[in-house]
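A single protein chain has been omitted; all remaining protein chains appear in their positions.
All chains are identified by letter, namely A, B and C, in their written order; residue positions are counted from 1 within each chain.
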Amino acid sequence: MRGGTPGGIDCSSVSRFHEPQHPDFVRMNTSVGFDRRLWPQDIAQSRAHAKMLAARGIVSAEDRDALLHGLDEVQRELEQGQFVFVESDEDIHMAIERHLTELVGAVGGKLHTARSRNDQVATDLVMYTRERARAAQVATTRLMGVLVERAGQHIDWPLPGYTHLQRAQPVYLGHHLLAYFWMLARDRERFAFAERQCSLLPLGAGALAGVNFDTDREFVARELGFEEPVPNSIDAVANRDFALDYLGAAATCATHLSRLGAELVLWSSSEFGFCELPDAWSAGSSIMPQKKNPDAAELLRAKAPRVVSHLSGLHGVMHALPLTYNKDLQEDKEHLFDAVDTLELALAAAHGMVSGVAFNRERLAEAASDELIAATDVADLLVRRGLPFREAHGVVAGLVRVAGDSGKRLSELTVEELRAQSELLVTPEGARGDDAQAGAAPDGAAEFYEVLARDSWLESKVSMGGTALPRVREQLKLARAVLADEARG
Amino acid sequence: MRGGTPGGIDCSSVSRFHEPQHPDFVRMNTSVGFDRRLWPQDIAQSRAHAKMLAARGIVSAEDRDALLHGLDEVQRELEQGQFVFVESDEDIHMAIERHLTELVGAVGGKLHTARSRNDQVATDLVMYTRERARAAQVATTRLMGVLVERAGQHIDWPLPGYTHLQRAQPVYLGHHLLAYFWMLARDRERFAFAERQCSLLPLGAGALAGVNFDTDREFVARELGFEEPVPNSIDAVANRDFALDYLGAAATCATHLSRLGAELVLWSSSEFGFCELPDAWSAGSSIMPQKKNPDAAELLRAKAPRVVSHLSGLHGVMHALPLTYNKDLQEDKEHLFDAVDTLELALAAAHGMVSGVAFNRERLAEAASDELIAATDVADLLVRRGLPFREAHGVVAGLVRVAGDSGKRLSELTVEELRAQSELLVTPEGARGDDAQAGAAPDGAAEFYEVLARDSWLESKVSMGGTALPRVREQLKLARAVLADEARG
Amino acid sequence: MRGGTPGGIDCSSVSRFHEPQHPDFVRMNTSVGFDRRLWPQDIAQSRAHAKMLAARGIVSAEDRDALLHGLDEVQRELEQGQFVFVESDEDIHMAIERHLTELVGAVGGKLHTARSRNDQVATDLVMYTRERARAAQVATTRLMGVLVERAGQHIDWPLPGYTHLQRAQPVYLGHHLLAYFWMLARDRERFAFAERQCSLLPLGAGALAGVNFDTDREFVARELGFEEPVPNSIDAVANRDFALDYLGAAATCATHLSRLGAELVLWSSSEFGFCELPDAWSAGSSIMPQKKNPDAAELLRAKAPRVVSHLSGLHGVMHALPLTYNKDLQEDKEHLFDAVDTLELALAAAHGMVSGVAFNRERLAEAASDELIAATDVADLLVRRGLPFREAHGVVAGLVRVAGDSGKRLSELTVEELRAQSELLVTPEGARGDDAQAGAAPDGAAEFYEVLARDSWLESKVSMGGTALPRVREQLKLARAVLADEARG
Partner (left out) sequence: MRGGTPGGIDCSSVSRFHEPQHPDFVRMNTSVGFDRRLWPQDIAQSRAHAKMLAARGIVSAEDRDALLHGLDEVQRELEQGQFVFVESDEDIHMAIERHLTELVGAVGGKLHTARSRNDQVATDLVMYTRERARAAQVATTRLMGVLVERAGQHIDWPLPGYTHLQRAQPVYLGHHLLAYFWMLARDRERFAFAERQCSLLPLGAGALAGVNFDTDREFVARELGFEEPVPNSIDAVANRDFALDYLGAAATCATHLSRLGAELVLWSSSEFGFCELPDAWSAGSSIMPQKKNPDAAELLRAKAPRVVSHLSGLHGVMHALPLTYNKDLQEDKEHLFDAVDTLELALAAAHGMVSGVAFNRERLAEAASDELIAATDVADLLVRRGLPFREAHGVVAGLVRVAGDSGKRLSELTVEELRAQSELLVTPEGARGDDAQAGAAPDGAAEFYEVLARDSWLESKVSMGGTALPRVREQLKLARAVLADEARG
C-alpha cells in the first residue's frame, strides 16, 4: 500500500494521525514532480477499470459514464496544459482522482473500488515502459537504417582496421559502419525482450492479496493491450523486473553509442582527419574561432555511464527488499525516466551525426595504404605454399626487420633479399599443386609483389563476413533484409 | 589481434623486440590463471576448425588427423589433471597450441591457419557463456520446482502479507512462495534470451577483417552448435554483448535471491519466528552455543551486489572503446567467471534452503489473525452497499478510532457503535438489490461480524491471482504447467 | 574550451559554421536547465576576476566599476526571480554575460578577458562543491547532536543486541544509538576532506594553457576564499576529483542512513514493536485506515543506491578521458547536483525521525530478557574459573541441550544438573584465588544463578567501549566532547 495522507481528498476526516506531515517529509515523499508524465497511462487504465467495474456490476452504468466523462475532461486539461495541480497532490494518481472528484462529484471516489495505489502504480509504470521499449525499437531501427544507407554509400572506401588502436588490416568503410548496424540490431532485440516483459497486467492485484470482488482482469488486460494478467497478486505489486529489463537494454545500447561517439571524436581529430561532423552537430569555442568541437559526439560518449548507473541504482533499490510493496519502489521512476530521456536523445543524436558526417576519402585511403599492414597476407602466401603458419610468421618478421634496417618498403626488397629469408618467397614449388586457391604463378616472387598491392589486401579477405567487396555486398544485403523484416514486424 | 610474444613458440626468432617483457607486465598480461577454464571450448573449436581446414583443402587430411589426434591427447591430459603449464603459457590458447606442437610437431602450427586469437577467444567465450546460460536455466528450473513443491505443501497456511513491513492483508503461504516462482520464471526467460544471444559463431573473422581463405564458416557453426556465423568480422571480434546479457540476467536473478535471503533472515528472527532453517544451512557461534545463525541466507542476500557490480564493471570496460579488438576486452573474463560462480552457488544455496526450511504454522497463523488487517474488507462491504470507496475508507477509520479509544477489538463493537459511524454498516438497504456478489444478509450487521472472521478475509480475495484458495490452486496449476512446459522445451 | 555557439552573443558574425545547430543537439548541449544553480558562484568569481583585471591594469578602473555595477544588478534579478532567460542561453555563464552586456554595453565583453569557460566552469563547480561539503558537515553535526541527545535520554534502556538478526547479547539503547553517532562523525570527516580538496582555485588556467596576461591568481584566490591557485593549468580544467570526493563521502553517509532507515522500518513492525515513528514522518494507506507506514524510513533506505550510482556514474564519465577538457565533463553536474539534493534531504529526514521516534521501553526490555542470551556469560564464568574458553563453550552447549530437552529455562536447572555438565559450575575451586575480578562466591552455583539475572549480563560488559553503564556514560561524554569540539572548529 503506497502511503501519503489517506485518500488525499479529505484527509482530516480519515486520518488517525495527530500531526501534519513534516515539510521535509512532504518533499521526500511527493512524486508528482516526476510521475506526472504517467498521466496518459493513468487515465487509460482508469478508463478500462471503470468499464470493467460496470461490466461486472460493481458500479452502475451511470457511474461508469460519469467517470468516463470526467476522465475525458481531465485528459483534455492535461493535454492542453490547463490542469491545475494543487499542493496536496502527492502523486499524479491522487491529482487525477482529486480533480475527477471535483468534476463529477462523489462518484469519483468509486473509481478506486477494487484497486489500490500499489497495483495502479505498477500498471502505469509497466505501460509506460512498454511504450518506451517500443519507441526504442523504432529509434534503433531508424539508426540502423541510416547506418545501412551510409554503409552503402561508402561500401568500397578503404580505411585501416585497428586493433589496439594500431593499424592492423585495411577494411572498407561500409564494412566498418555495418559493425554498428549489428550492434544496434541486437539492441533492438533487447528492447523487444523488454517489451515482452511488459505483457502482463498488474492491475487487479489490489494492495497485495487480490481484491474482494470477482473482477474481470482479462477484460482489463485486453482493453489495455496486455496478453494476460499477472498470475500472482504479490508478485504483481512487488515486481519491477520490466524496468530493469529496459534499463539493461538501454545500458548496452548507450555503451554501443559511446563507442560510436568515441570513434567520431577520434576521427574528427587533426591527427586522424577521417571525418568532419556536420555543423549542426558541432560547437564552436568561446575563445578560439578556428575550432570546431565534436561536443555532441563527446556527450554521446559520456551518457553511457549515466544509463549504466541508473541500472545499477535500481538493482540497488531492489536489493534485499522483503515482499511485497515497499516505499523504496518509488525510487524506480527517476532512474527509469532519466534513462529513457537520456537514451532517446542519444539515439537521436547518433542518427543526426551518422546522417551528416562527411568522410574524407583521401585521408582514409592514405592511412589504409600503409604497406606494413600487408604483412599477414605475405605470411598467408607462405602458408598456401606449405609452410606452417607459425614459421611463416617468423619469415615475415625477418622481412620486416630487413626492410626497416635498410630503410626500404617491403615492396622495394629485391628477389635476392626475399630469397635470403625463405626460398618459398620466390619459388612456389612448395605449394601443393592441387590447391586451386593457391593459384601460384610460375614466378613466385611476382605473387609476393602482387600481395603488397593494396587492393589485393582487402580483396583477399574472402571469407564469409570478411571485408572483400563481394562479402560486404552480401552483408549489406543481409542487413537490408533484417531491416525490412523488422520494419514489417 | 591479441598480444603476447608473437606466436608464443619460438619468440626469439620472430620478435622485433629487444627487451624481454617486464615481470609486472607479464603478471598483468597473463590470463592463463583464469582463462584455463575455457579449455573444453578451445579444444572443441580447434577440432571443428581443423576439420573445416581439411574439408576446404587448406590443410591435408593427414595434417588434420595429426591435429585431431594431438588434440585428443591434450584433452586427456587436461581432463586428468596431467597437463603441465609452463611459465611462457600466457593464456590457455597458447598453452594448448604449445603443447599440441610438442606432441605432433610442426604441423601443430598449421592449426592457427585462417584463425586469429581475436576470433578464437571470442568463440571460446561465447561457447562458455552459452553453456552457463543453459546451466542457469536448469538451475532456475530446479529452484522453481522446489518452490512449487513447497507452495503445494503450504497452500492454505495463513500468514500476514506485508506492505512497508507492516501487516497489511493475510495471504496463504503457498501464494507467497509462488511469488518467488514467477520471479525465477522470468529469470529463466532472461537466461534463455542470453543463450539466444550466443547463437552466432565469431570464428572465421580472423584478426578483424576476415581471412585470406574461402573458409566454410557454416560448417564450423554447425559443428559447434551455432545457428550461423556472425555476419560482420569486425563485430565478431569487438562484441561482448552476450556476456553483458548473461550478466544482466544474473544480476536480476541474484537480486531476486537477495529478497528471498532477506526474508529468510527476517523470518528466522525470534521476533518473527516464522521459520527455522535446516541445520545443514545454518551456522553456530564461536561464542554463544544457543545461537543458530542464518549465515547462508545472509550470504544469499550479500551476493547480489557482487553480481550487479560485475555487470556495471563490464559495461565500464566496454565504454568508449573504439573498434575493433582492444586488449581491454581481456577484462571480460574475470567479471563473467566470478559472476557465474557466484550465481550458480547462490541458486544451489537457495534450493537447499527452500527445500529444507521448516515453517512454523502457529506463529504464522497468530500473526495473520490480527483483526485490524480486516479493515479493508469492512470498507469493501460498505462499497458493495453503495458507498463510494473514499467515503467507506473514512467510516472505517472512524471505527478504528472508536475501537482504539475504548480498548475493544473491532469485532467487539456493538451494533449501536456501528450505527453511530454509518447506518450502512447495519442496514444493507443501500446495497443494490441486483448485485449477486453483494449477497447482503437481511441483518446487515451480521455480515460485518462475519467479515471480521479471519477465513473470510483470505477467502474474500476472489479476483484472479488473488489469495482465495481456489485462486491459489488455479495459480499453482498454472505454475506446474509452466514448469513442465519448459522442462520439455 | 567548452562549446556552444561561439560567444553566444552575436553568433552569426563570428561563426565559421553554415548551419544552425540541430534542435536535438541544442537539447543535448544546453545545460542552463541544471547549471543555473551555479549563479551565485559565477557572479562571485566574476566580481573577483574583474577586480583583479583592474588591479593588474588589464581593464581600467571605469570598466571594472561598470562590470561590478552590472553584476550587482544581475544578482539582484536572479535573487528576486526577475532574471529572464532567453532561448540562446546555453548555460548559466552565457546567460549572465549576455544580460550583463545588455545592462552595461560592450564593456561587458571585457569580463571574459583572461578567462575561458573551461576554467570558469571548473571554478564555479569547485566553489559549489566546497559550499555543499561545508553544509554536509553542518547537517551531519546536527544529526550527531540529536543522536547524542536521544542516547542520553535512553542511556539505560535495555534491548537485545543482534548479530545475524538473532538476539545475541543485551545492550543499552543509548549505546546502540551512539553507534550511529560514530558513523556520522566519520562522515563528517569525509566531508571535511572533500572540502579541503576544494581549496585550490582553477580560475586563471584559461582554456588549458594559462593566459596571455600576467594575472594575479593569488589575489583572486584570496577574494574567493581559496588557499592558492591550482599549480597546473591543464590539471585545473581537466580535474573533477573534488566532485568525486564529495560523492564518495555522500555515498558512504547515505549508506549509513540506509542502515538507520532499515532499522527504523524493522523496529516499527508489529513483530519487533520497538518504536513508533512520529506522525509527521509517517504515511497512511489509501485503503487501510489502520495502517501507519514508515514511508520516510523506507525512502531513507532507498536513497543510498541513488547516491552510490551517481558516484560510479561520474567515475564512468572520467574513465579513459584524454587530457585536457572534454565535453564529457559537462556530465559532472547532474550527478553531483542530484546527489547533493538527495543527501541533504536524507540527512534532514534522518534528523526528523531520530528526533521524534518514540521507543517502547517495555517491548525492548521484554526482548532483552531472553535468558538464552546469557549463555556467553556463563561460559565466561567458567573461564574465570580456569577452563579454556573453547571447553567452557562446550559445557554451556551441554547446558542448553539439557534445558531444551527438559523444557526448563537455564535458571531452573538444579545444582545436580549443573554438576553433571561440569564440576566447575558449582565449585569455584578452579578459580585463581588471586583474581579480584573473578570474585567467586563460596558457593559456586550461586554465581551461576546470579549471572543469569539480566542486569548482570549488561553490567558485565565492563571493557572500554562496552555496554556496561559506566562505559556508556564514558562514551557519551566523549561523544559530547567530539560534538563540541567540531562545532567550535
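Keep this in mind: a contact is a pair of C-beta atoms (placed from the backbone, for glycine too) under 8 Å apart; a residue touches a chain by one contact, two chains touch by 3 or more.
Quick caveat, the model's predicted, so the values are computed rather than measured.
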Hey, which of B:S268, B:S282, B:S422 or B:S463 is the one touching the hidden chain? B:S282
Taking the entire complex into account, which one of C:V26, C:A55, C:L103 or C:L321 touches the absent chain? C:L321
So that we can see where the missing chain sits, which residues of subunit A does it touch? 162-169, 265-266, 268-272, 285-295, 298, 312, 316, 319-320, 367, 370, 372-373, 375-376, 379, 393-394, 396-397, 400
Which parts of subunit B face the unshown chain closely enough to count as touching? 1-8, 14-22, 24-25, 27-29, 112, 116-117, 206-207, 278-296, 298-299, 301-306, 308-310, 312-317, 319, 326-331, 334-335, 345-346, 348-349, 352
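Just so it is clear, only the chains that are shown with their structure count from here on.
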Please name the chain that ends up farthest from subunit B once chain centres are defined by their CA atoms averaged. C
Subunit A-subunit C separation of Cα centroids, rounded to whole Å: 34
Subunit B-subunit C separation of Cα centroids, rounded to whole Å: 33
Touching two or more other chains - residue numbers and ranges from subunit B: 162-165, 168-169, 266, 312, 315-316, 319-320, 376, 393-394, 397, 400
